[in-house]
Each structure stands twice: as C-alpha cells, then as structure tokens.
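Showing chain A:
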Amino acid sequence: MVNAASRPDGPAEARVADGDPRPKAVLEEPDIRRALTRIAHEILERTKGGHDLLLLGIQTRGVTLADRLAGLLREVEGRPVPWGSLDVTMYRDDLRMRPARALGRTELPADGVDDRVVVLVDDVLFSGRTVRAALDAVNDLGRPRSVQLAVLVDRGHRELPIRADYVGKNLPTSMRETVKVLLAENDGRDAVLLGPTGGAK
Partner candidate 1 sequence: MSHLIRNARVLGGAPADLLVRDGVIVEVGPGLAAGDAEVVDAAGLVALPGLVDLHTHLREPGREDAETVESGTRAAAMGGYTAVHAMANTDPVADTAGVVEQVWRLGREAGYCDVQPVGAVTRGIAGEQLAELGAMADSAAGVRVFSDDGHCVSDAVIMRRALEYVKAFDGVVAQHAQEPRLTEGAQMNEGAMSAALGLPGWPAVAEEAIIARDVLLAQHVGSRLHVCHVSTAGSVEIIRWAKSKGCPVTAEVTPHHLLLDDGRAESYDPIYKVNPPLRTADDVTALRHALADGTIDCVATDHAPHPVEAKETEWAVAAMGMIGLETALPVVQEAMVETGLLDWAGVADRMSAAPARIGRLSGQGRPLEAGSPANITLYDPSPRRAVDPLAMTSKSRNTPFAGLELPGRVVATFLRGKPTVLEGKLQ
Partner candidate 2 sequence: MKRHLISAADLTREDALLVLDTAEELAQVAGRSIKKLPTLRGRTVVNLFFEDSTRTRISFEAAAKRLSADVINFSAKGSSVSKGESLKDTALTLEAMGADGVVIRHGASGAPHRLAGWVQGSVVNAGDGTHEHPTQALLDAFTMRKRLGDLEGRRVTIVGDVLHSRVARSNVLLLNTLGADVTVVAPPTLLPVAIDTWPCSVSYDLDGVLPKSDVIMMLRVQQERMNAAYFPTVREYSRRYGLDGERMAALPEHAIVMHPGPMNRGVEIAAEVADSVRSTIVEQVANGVSARMAVLYLLLGGSEPAIGKETP
C-alpha cells in the first residue's frame, strides 16, 4: 500500500518494525519551508503586523518551529519577535498512563504572557489534548489578550473542541497511521513522515 515511487531514497532509520513497509514522506524540506513562510505571513495578517505577538513553542519540536517562525517574522517585519518555549508535561491528562518523565524547559521572555497575543506552536495537531494542556499552562503563567494556535500538520481525529488558526498542511489520516515530524535541528533533516501502522500515535 505504500507508494514506493514517491520515496526513491527513504532513509534506513525511517523503517518501522520488521515486515512493515517504510513510512513515506508526505512533506519534504522545501514543503516545510514554504508552509512556515505562509504561516508567518498569515500571522502578520491576522495580528495586523504582529504587535504584542509572543510565539510559544510546545516542547519539543514546537519550540524549533517557533524559533524558525520568529526568524521568518523578523525577516519580513525587520524587527525581532519575542518567542519562548512551553513544557506542558505537568498539565497533561495522560500523566498517569506512563511513568513520570523528565521535564522540558519553559522559557518566557522577561515580559511574560500578560496582554500578549500568544501563538502556540506545535508540530502535529491530533487529539487536541496537548493543546488543552498548553492552554492550562499558559493560564497559570498569566493572562494573554488572546491565544492562537499554529501547527505544521493537522492530521484530524480531534477529541476536544480545538482547532488551529494556522495550518501548514491538512493531512487526512487513519487512526492506525503515525505522523512523525522531523526537523533538522532535532533530527538531522526536515520531513513529515506518514507511517502505515503502529497505533494511534
């Protein structure tokens, strides 16, 4: 069922379990670059020039994407856009389904989130539970003027009433498929991989 023609040189590490076909890349590096550039422009449009903007990347790859978006916004607007990182581990609703895990960094610019237009940035929007946790986390950090959501991939299957304001790519998937975002800073290369099996996530 995998389309081998679209994956002429899939890397070995992308292989899944023995006997399973390799996951296919649905977005490559140029696609990701274009998607982020488009999101950056949409943010500027929606926020009327990006005043009072604060990008908050959700650990781990959301932070990388927030960093990149901040860079793109600065290129376009010619001034730095504040950004930070948000670890939502302590707010997750599935904490007790797995052993306690290490925390990522939560780092905010000195001004904090009060009266800011906060754009949460994440790699994949799926059930919406991570975003729900992020909304709670932001709520404990202060009172933003508004909160928006930017994601690289929206794969559907929401379990909560949450939608993204900025979407790099809508990717219809089945529950059995896996979506994996690779970013050069974290993984050595840019790609979005769609795996055929492996459960819900």
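The rule is short, and it goes like this: a residue touches a chain if its C-beta (ideal position, glycine included) is under 8 Å from a C-beta of that chain, and two chains touch if they have at least 3 such contacts; residues count from 1.
Here is how the candidates were picked: all candidates are chains of the complex that A comes from, given by their letters.
As the structure is a computational prediction, the values presented were derived from the model and not from experiment.
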Pick the candidate that touches chain A in this complex from 1 or 2. 2
Which residues of chain A touch candidate 2 once you look at their complex with the stated criterion? 87, 90-91, 95-106, 136, 140-142
